[in-house]
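Excluded from the complex is one protein chain; the other protein chains are retained at their positions.
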Amino acid sequence: MPELKRIGVLTGGGDSPGINAAIRAIVRRAEPAGLDVVGFRDGWRGPVEDDLVPLGRAEVTGILHIGGTVLGTSRTNPFEKDRATGEWRATPKVERILDTLRRRRVDALVAIGGDDTLGVAHRLAAYGVNAVGIPQTIDNDIAGTDYAIGFHSALAVVTDALDRLHTTAHAHHRVLIVEVMGRDAGWIAILGGLAGGADVILAPEEPFSIREVADALRQRLEAGRRFSIIVVAEGARPVELGGRQVAQEGRVDAFGHPQLGGVGYWLAAELEKEGLPLTPRVTVLSYLQRGGVATPFDRLLATRFGVAAVEFALAGRYDAMTALRGPDVVAVPLAEVLAGCPKPVGPEFLALARNIGVR
Amino acid sequence: MPELKRIGVLTGGGDSPGINAAIRAIVRRAEPAGLDVVGFRDGWRGPVEDDLVPLGRAEVTGILHIGGTVLGTSRTNPFEKDRATGEWRATPKVERILDTLRRRRVDALVAIGGDDTLGVAHRLAAYGVNAVGIPQTIDNDIAGTDYAIGFHSALAVVTDALDRLHTTAHAHHRVLIVEVMGRDAGWIAILGGLAGGADVILAPEEPFSIREVADALRQRLEAGRRFSIIVVAEGARPVELGGRQVAQEGRVDAFGHPQLGGVGYWLAAELEKEGLPLTPRVTVLSYLQRGGVATPFDRLLATRFGVAAVEFALAGRYDAMTALRGPDVVAVPLAEVLAGCPKPVGPEFLALARNIGVR
Amino acid sequence: MPELKRIGVLTGGGDSPGINAAIRAIVRRAEPAGLDVVGFRDGWRGPVEDDLVPLGRAEVTGILHIGGTVLGTSRTNPFEKDRATGEWRATPKVERILDTLRRRRVDALVAIGGDDTLGVAHRLAAYGVNAVGIPQTIDNDIAGTDYAIGFHSALAVVTDALDRLHTTAHAHHRVLIVEVMGRDAGWIAILGGLAGGADVILAPEEPFSIREVADALRQRLEAGRRFSIIVVAEGARPVELGGRQVAQEGRVDAFGHPQLGGVGYWLAAELEKEGLPLTPRVTVLSYLQRGGVATPFDRLLATRFGVAAVEFALAGRYDAMTALRGPDVVAVPLAEVLAGCPKPVGPEFLALARNIGVR
Partner (left out) sequence: MPELKRIGVLTGGGDSPGINAAIRAIVRRAEPAGLDVVGFRDGWRGPVEDDLVPLGRAEVTGILHIGGTVLGTSRTNPFEKDRATGEWRATPKVERILDTLRRRRVDALVAIGGDDTLGVAHRLAAYGVNAVGIPQTIDNDIAGTDYAIGFHSALAVVTDALDRLHTTAHAHHRVLIVEVMGRDAGWIAILGGLAGGADVILAPEEPFSIREVADALRQRLEAGRRFSIIVVAEGARPVELGGRQVAQEGRVDAFGHPQLGGVGYWLAAELEKEGLPLTPRVTVLSYLQRGGVATPFDRLLATRFGVAAVEFALAGRYDAMTALRGPDVVAVPLAEVLAGCPKPVGPEFLALARNIGVR
């Protein structure tokens, strides 16, 4: 193993609060170990285009709490998926990344991101890149770790929104729908709904029936409850649509996935068709969930992950991800992580909701 | 003038943070003056159906900061508008209100609400009701007062949302659209957009052109700005639609007004048609803007208005509204208030936006 | 084992945000299981004086997020400690508690509190009381569980305070001292200081030297850093005082412990004596750390603990505490819990601070 002298850092995928705390921790841990740190800009675009900046104490001062990422992010992916076989194939960008790392003498690369970013890190490891992954996504659907950076901050936004809606929902007879993120997994919807006292939670893990939701709302009205609050994940799946997600017709995102979003309005319209006596009002939190300051939980987690990533590199522990397991930070092989993504919400939380009477 | 012994209070229209602070102040000011206070439930439904509760110190303890209204609210209106002539006609509910006030010996009635609620108070004054109005609406479109209760609290929600979006907008190249309340006036959009650093603000006061918005966004991209944030009021009026609002097809609200909302999504789709290279993402704040704790500004304003309402009653100053004029709380005749509603945003704020380069 | 029909709940010790969420969860879990719930008022005073209220769905509506405890709390302790031997002796209050539980047919008792409250629960178990404990304390010094209810909410207060101070510290050349809670353990100081980016953290776990702190501050000034932020736990122990805590002369609290507090001012004065060129300014967070809304983490933890407590009772699992161990909620014998209190901050966090260059 060649001596470790310089670490590169990049941040990919959708951003989330806490990334900057991880970058700061990497720099603060690397410095006393005699290591240099450089940051690549805009995810994988950075090493592809040789776009990088030195990262020292000065560059990471004052960023601990700030959401977003000082390094920028992008959806650039040096591999492309074969639609037929589902396999990933290297594009010429891979060679350019390897070239950048060689020329810039970057001995180890810390990639902070979701499953796409971590997947690239793993595939690059096959090319000899000394890669360490740090999981960050507000969706919390990365396997192998109890929590990813950003999830608790998103949870705080959703919970705060539900608190606000409770005060106004009391005043009037109202049904309020809150659409939250969660394409493949309902972590934000279910844990946010529980923390915010939602009456109905609709998540991708379990298809739901519009009719049953309407019935639940009617029962609450009949029981004299003045209001109901529904949390619905963008990836929720109505049985009336054959358990498929509510996609915006014909629109796809940067990956060719059907574009979700708007499920809240769709739900409101369907509930009205079911004869609900109140017009539901819709709040769409959207990118609010990515924004703002990181919670203490995320800052501590990110600080621990950043420190651990440097220590994995010092120990030559590559092709691995920093992971929270109970109270401990451990290394999990990236292959194992990727095999388990997207990680659904565990049965203990689904049971918890049912056990306290949330639909 | 008969001696004043008992004051009734009711809260009507859409609720907003600060109402409870006003109710608390009325009770705390009335008590040492030897006055009884009763609260009617759910706006005008309360006196129509003789539904009321005594309000003493115990009932208003701990409610100073809480959003919503402990008295509840409703859209009940004892008058109905003649669609042909636009005139208001008394329904039999008026007689029931007068009857309740007589039987319950309510000598003065404080109505806390928006222009609908204040309009009823004014029309009831013609029947001999000793009415005092307190303006509350997050929309701030009530004439005669600099500010209504609730506006600054809604502003805080919008500003906080824009702060959050800025952090995540920096990370990616993004166009973010935030839909805010404001059917007839753009107070929330314009002052919120200014306080939150929006790049484009679209409000009912000035029709806008989709094409011009798209051009402005393109210019920002070309100038190297990574992102743009657009604040759009639900009542914004595109010239491409002949300056009409973007109504949800065929849907009307409780008053028969066309149902607005969803303008954010509409704008996103239109901007894509204009060839914008980025898909705008939409956040719909909706009832979040009504919820949560009242800001200090609203608590102080509400406390002053509540105290003033009792003092107006003690002075026999009826058919009037408590109003903030500069630093002072004054009485404004309700007729004058109603003649000026809805109050648009003043030219000084429109000029302010232009002068600091906001479109 | 007699059939379980009625559960009693009480909350003791210093309160913390999240207690109400636990009470709510107990009621919501008990109801579908066919169990009655009663709440005792003001900790152990409730069963001693037969002061209790029924708790149903209506009583726990709207309390999920609110700090404090709807049941009240007190320092009443039915046992008293022999100062000579350190052993606990029953007072006549024990018999009154047993009598209340018998007469009110309370089959199981859930005690929510810190080590004092849990200690009473354990000692009552020896008298045949079916006791389940739920750990709550902002200090997080209860053994057997990763986290107690309230700790993360206190952390949020401290972190938010440090964020605020950073903005103003930048403007001037300043040394800011923040005094936080933590008599026996430095959880709040160390994790809060890390999350809030403190430059110096002083906690009970490791005695500190005034001289060394002054040196560290001087080094920062010389390195061109405009400001320094020090977090000091009330129980921090200067070597210059022989490693003893900074007690307020002659004052003791309700338990006869020396009254701490004011250590921040003491530290400021000592640093000035050391010739520091800047007068440190002191913020004392005090009871702010107990107050406010519970964070999502604490609401979820409290909800899980509340549900688990009922399930422990249903399973006849008494003389035990609900505990978080990694991702799981488990039962830990109260005897084991009490033997480990107060639980100091673990070495991984002490190392973390050192590894990122915090003194």
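The first chain written gets the first letter, and so on, giving A, B and C; residue counts start at 1 in each chain.
Just so it is clear, contacts are C-beta pairs under 8 Å (C-beta built on N, C-alpha and C of every residue); 3 or more make two chains touch, one makes a residue touch a chain.
This structure is a prediction, so every number in the text was calculated from the model and none was measured.
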Displayed partners of the chain not shown (whole complex): B, C
In the whole complex, of C:Gly62, C:Pro207 or C:Gly291, the residue touching the missing chain would be C:Gly291
Contacting the left-out chain in the complete assembly, out of B:Arg281, B:Arg299 or B:Arg359: B:Arg299
Absent-chain contact - pick from B:Gly86, B:Gly242, B:Gly275 or B:Pro327: B:Pro327
Of the listed residues B:Val120, B:Leu155, B:Met181 or B:Val337, which contacts the missing chain in the full complex? B:Leu155
Only one of C:Leu176, C:Ala247 or C:Ala353 touches the unshown chain, namely C:Leu176
Hidden partner chain, residues of chain B it touches: 25, 28-29, 31-32, 62, 64-65, 146, 152, 155-156, 158-159, 163, 166, 170, 191-192, 194-197, 293, 295-297, 299-300, 303-304, 307, 325-328, 346, 348, 352, 355-357
Even though one chain is not shown, chain C touches it at residues 11, 14-15, 17, 66-69, 72-74, 157, 161, 163-172, 174, 176, 226, 251, 253, 259, 261-262, 265, 279, 281-288, 290-293
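Convention: only the chains that are shown with their structure count from here on.
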Compared with chain B, which chain's mean CA position is the farthest off? C
How far is the middle of chain A from the middle of chain B, if each middle is the mean of its Cα atoms, in Å? 36
Using CA atom averages as chain centres, what separation in Å is found between chain A and chain C? 31
Per-residue multi-chain contacts in chain A, two or more chains: 163, 166, 170, 293
